[in-house]
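Can you read through this structure? Questions will come right after.
Here the complex is missing a single protein chain, while all its other protein chains stay put.
Per-chain numbering from 1; labels A, B, C, D and E assigned in written order.
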Amino acid sequence: MESATTISQELFTTNNLWILISTAFVFIMHLGFACVESGFVQKKNVINIIFKNTMIPAIGLLTYAIMGFNLMYPGADFAGGFFGFAGFGISTDEAGLTSAYNPGYTYWSDFIFQGMFAATCATIVSGAVAERIKLVPFFIFTIIFVMLIYPIIGMWHWGGGWLKVAGFHDFAGSSLVHSVGGWGALAGAIVLGPRIGKFVGNSVRPIPGHSIPLATIGVFLLWFGWYGFNGGSVLSADPALLSLVFVTTSLGAAAGAVTAFFTSYFMFKSYDVSMVLNGILGGLVGITAGADVITPMESIIIGGIAGILIPFSVVFFDKIKIDDPVGATSVHLVCGVWGTLATGIFGEGKSLVSQLIGVGAIGAFAFGTAFLIFYILKVTTGIRVTEDYEERGLDITEHEMEAYKI
Amino acid sequence: MESATTISQELFTTNNLWILISTAFVFIMHLGFACVESGFVQKKNVINIIFKNTMIPAIGLLTYAIMGFNLMYPGADFAGGFFGFAGFGISTDEAGLTSAYNPGYTYWSDFIFQGMFAATCATIVSGAVAERIKLVPFFIFTIIFVMLIYPIIGMWHWGGGWLKVAGFHDFAGSSLVHSVGGWGALAGAIVLGPRIGKFVGNSVRPIPGHSIPLATIGVFLLWFGWYGFNGGSVLSADPALLSLVFVTTSLGAAAGAVTAFFTSYFMFKSYDVSMVLNGILGGLVGITAGADVITPMESIIIGGIAGILIPFSVVFFDKIKIDDPVGATSVHLVCGVWGTLATGIFGEGKSLVSQLIGVGAIGAFAFGTAFLIFYILKVTTGIRVTEDYEERGLDITEHEMEAYKI
Amino acid sequence: MESATTISQELFTTNNLWILISTAFVFIMHLGFACVESGFVQKKNVINIIFKNTMIPAIGLLTYAIMGFNLMYPGADFAGGFFGFAGFGISTDEAGLTSAYNPGYTYWSDFIFQGMFAATCATIVSGAVAERIKLVPFFIFTIIFVMLIYPIIGMWHWGGGWLKVAGFHDFAGSSLVHSVGGWGALAGAIVLGPRIGKFVGNSVRPIPGHSIPLATIGVFLLWFGWYGFNGGSVLSADPALLSLVFVTTSLGAAAGAVTAFFTSYFMFKSYDVSMVLNGILGGLVGITAGADVITPMESIIIGGIAGILIPFSVVFFDKIKIDDPVGATSVHLVCGVWGTLATGIFGEGKSLVSQLIGVGAIGAFAFGTAFLIFYILKVTTGIRVTEDYEERGLDITEHEMEAYKI
Amino acid sequence: MKKIEAIIRSSKFESVKSALSEIGASFFTYKEVKGFGKQATEHVTYRGAEYDLGYIARIHIEIIVANDSAAKVIETIRKAAHTGEIGDGKIIISTIDEILSIRTSKSNESAL
Amino acid sequence: MKKIEAIIRSSKFESVKSALSEIGASFFTYKEVKGFGKQATEHVTYRGAEYDLGYIARIHIEIIVANDSAAKVIETIRKAAHTGEIGDGKIIISTIDEILSIRTSKSNESAL
Partner (left out) sequence: MKKIEAIIRSSKFESVKSALSEIGASFFTYKEVKGFGKQATEHVTYRGAEYDLGYIARIHIEIIVANDSAAKVIETIRKAAHTGEIGDGKIIISTIDEILSIRTSKSNESAL
């Protein structure tokens, strides 16, 4: 990327346009999450998950405007630090709308692209706690998580904080977005406990999702949106880097599908479409940390290993009786950590030690705070619906509506 | 924007590319409408609404090529006027494909972007008259509305007509597109009368939509498409303005969701997802007139008020016994008018008086002509299906098909 | 397009960006196919078709990386030939990432755009053989078809082979993609035979699809993706040509919808939404070969004739007892051939004779090889599930899952 | 105790339901069923081939009543479901041995 | 009057339907039900955990006939629904008090 002083208005316009188009692509990921999660829950809880996943991006954008953006990007004064804050609200002067702000985007583009990312981590959590969490406590969690926890962790690396200085590399958020959401999902699933009837004695009773077509639409929309998620993270339309990122992203997803297919076939002797769908997502999450620093061949390896991890991880969480209806922890946490480490292994000039430090610090902070929030909510407002509500479903009991009249 | 003579081929290429990408985004709004409307009708009328919403963009594009485009943009000879026409068909010379035509787009881009908008207003109507209108009269209405009424009104402002001169400002069509559709929806709903069983004595019997997931997909696709609808209306890829428009559009939608959530909770004591979905659309419609001339903070206020208007408006139309199965009048008419007025209140250098003139003139003409067309159709061909057809549903009776075999 | 040596970095960046965005658009077509095909099959075979259509793009991308790309674009050494190969795998030097490679895109962009196309032809086949083919043999067919047959045919024209020299013109793949898939579909449907109960004596028993809304979502997503399919095939963001292609593509689809509506109404006296949906696809396929060399008016004619062909073709294949559950042969084969010939009729400077040669050669090779592969699979592994499996549905028998719990 | 089964037009369900509740018989069970009868089934088209949908969508109501209220319930259903057009449906009456309330363990009249 | 209920394989519905219409018994009501029996239910997997689907999808046919045609109808259904494999289903015959036509108010034989 040329320096800000020399970039032509033409290149600036193209770069900025790409960031905005990427924003729209990332937006569609929220629909992707809504479809995946509602497809994988029971018919009686569909309205509930849709309600959450519709409110989350709205909440995410507004809280990011209020303070998230300025927590995550507090400016050079806080470089290398753990925490910084540049004040409430968003605003800019004329210069913020030119390449003087950044050769890749205006201030507004910067805000809206980052803001669209912000809500993603809360959406990840909503899948893991589905079918049994109370609505209001969940929204309280969401607001705190999106407004404070996510931006603070983001600041450590993307905001120029201590992880940046420590040589940590997370291109588009295997750790900063996905594993943060995944840790929150794990914390929520633990504090809440499993759905009634999921674990009976030592056996696991599957509770199949109500619509695989809906889940499939969601996975494809996520893959589509990922071109903006990873592609936009190039922060310009630089042809060489952007085209590499498209290739690594695509091949990572493809490899995840294929290895999840084979692995689940060998493990379960069936062609399990839910595993393939999760394999794609695992491949995408896995590739996200290093999409800019690895070769296409390496992206196949990283995505392929992510696809292998998925079925093992799903079985593992079932075994330790953590009930995650949509597989959010397997996809976002396990593959997010894997992708971050893989960047240390394969990425040129990247250090596995730095990556380990990042994974550890982020995990400790994200899991710790999420656990704390959920726990405090549990002992104050309560976080779990009554048994009666859970059996009749949250749609009728919390929303007084039914998802389908078919 | 630089003047046509000085713009570089590079900027012209980028600008034009954005207009075309916006066209594709606006196209996907037609799928959004199809999903919202089919999700909110009963299972027995799904094919019917899909049939309409599939034919409408096709009809819209073709009639716009035949005469709509040249009615809406008749050229400088008709500047400041009420009506103009530049002849049938579309064609251009070499110059029309360069920046000599416009620094932002070629003649073909101009046509296809505007043409994709055109059908939107008819789609809005189809939701309000759903579940009881006859197919052929509806198509006759659609053709007249899209081929004549919409372009004539559009010419008043965007085509350089009298409203332009009068200082009216409607950036991307809160009035020109959405309220025009909304007025048509209102006229149709009045002339048709309510569905059987909707109003019994003084009580309102809700007729729930058959699939909330489908409606949700629709709303998210509309939000996605709105980035092209508003973003493309910048008519170039100008970084400062385009990024502002993305921010105001996003925050308006988010604010609409949040305020519709609270308002409907206080009004109905339930977490009503259909209100939140309509709140998002209301916020988007509200922000559309002034997305280029307001600040992000103002966009939150405008979208937020739109979200508050939605539940009140839905209840109001129920009270006066106007039956609008999908809430098209609340979303497009009420919030369209609100957005246009809000531009006069908040927009720098905009006049509330000019906005009121525009709202009044557009309302009178759109509602008057739509009412007339529906009324003439009612007394000639008839516009309402028989009671028997309505009870058995339009899918079996008019289309001889069922939407689902589940 | 300027020559590689003179193009500015600005234009190169914009061109390359468009190719990558087009890649994402083409990707979404895979979701479109998944939705159309799953919507048009019975409820009991939904998982099966989704499984296939999810694996196909993954397989397509990986095999294209392994050898497809280098078979299809073997380089100048093989110019004018029938077959060439540039070795396994993909890789590039620094120059491949600059405009020295091509003024429109980098090497990576070239690969990923072409790779996203590759799987399309196998997806087309999956619809025609749905509800009765065994999974593993289908995947074997897919791999051979995508890895060998499609790239070899592609090389003849787009790879600079003998059809290129012969003056054949197929802009974005009416023949090279759609008819190739259509021929494979025909071969598969013939070798497999019809579904049980489809043809009883001389009468045709329709087997309605399980969800028209799902099929509709698919068709709209395909139309959306087509802007990348045809638009990306401009191979740059050239304003004049790209905007023409958007117009011809849009009008072709619109005309197909309208004529399919009228034709099917006159033939069957019903408003058949499945015909309108197929008419849109037929219009799009028809326009694809000549989208760059015809006028908008001609695009209406070509798309309109495609829309007329659809209902006749559907009835014809039923009459000769070829069972194609989703109408893939009518849409992709019949309209693909029509579009290729239409380019010879309408396209300036194009020759109908060259087009006929191309259609014949491609048909002979694609149908011949596909038939052979299916036939060999039939006599070795077997390609058809047992009667019992077919009656109970492939979801329960092959996948041990159900698509819906509604 | 009598079991009364009524197979009625789906479109008449609301009026049967309110007629029953007017005479105080507001406890019953129903389900959607598909019926063949003299009424021609819906004639539909799919991709150019015509066929019969093969059934008419109907509602099947099941209501258990004491012997002496049976006549009234039957007449109420008959009136409310009647249109006079082919396809009105049937009412089937049979005698049951016993009805038992799961909640109270009471049976027959006292189970209702 | 007899009520004949047949619980058959979904895949045998078409052949039972046409067999019945051949003997002129083309008026009946049916619905989809789920059955447990000796036939093992479908064995399925979801996200790596195996389980039984818990039921077999079946069709439940209800047909009211005059006493003297009962034997023929029963035999027709039995033959058309028979495969010999476990899971063929059952036919249940019971006596009803009366069947009433909603349209004509006629009862029993004349209601059919």
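Basically, contacts are C-beta pairs under 8 Å (C-beta built on N, C-alpha and C of every residue); 3 or more make two chains touch, one makes a residue touch a chain.
Model, not experiment: these values are computed from the prediction.
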{"item": "Interface partners of the hidden chain - shown chains only, full complex considered", "value": "A, B, D, E"}
{"item": "Contact partner of the left-out chain, one of B:185, B:275, B:373 or B:403", "value": "B:275"}
{"item": "For subunit B, the residues touching the chain missing from this view", "value": "204-206, 208, 264, 267-268, 270, 272, 274-275, 311, 314-315, 318, 327"}
{"item": "Residues from subunit A at the interface with the omitted partner, ascending", "value": "197, 391-392, 396, 400-402"}
{"item": "In subunit E, positions touching the absent partner", "value": "2, 6-8, 31-38, 54-55, 58, 60, 74, 77-78, 81-95"}
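The definition used in the following text is that only the chains that are shown with their structure count from here on.
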{"item": "Subunit D and subunit C - chains in contact with each", "value": "B, E"}
{"item": "Comparison of B-D and A-E by number of C-beta pairs in contact, larger one", "value": "A-E"}
{"item": "Distance between the centres, which are taken as Cα means, of subunit C and subunit B, whole angstrom", "value": "33"}
{"item": "Approximate Å spacing (C-alpha centroids) for the pair subunit B, subunit E", "value": "52"}
{"item": "Junction residues of subunit E - those touching two or more other chains", "value": "45-46"}
{"item": "Of all residues in subunit B, the ones touching two or more other chains", "value": "8, 10, 14, 17, 21, 211, 217, 400-402, 404, 406"}
{"item": "All chain pairs that touch each other", "value": "A-B, A-C, A-E, B-C, B-D, C-D, C-E, D-E"}
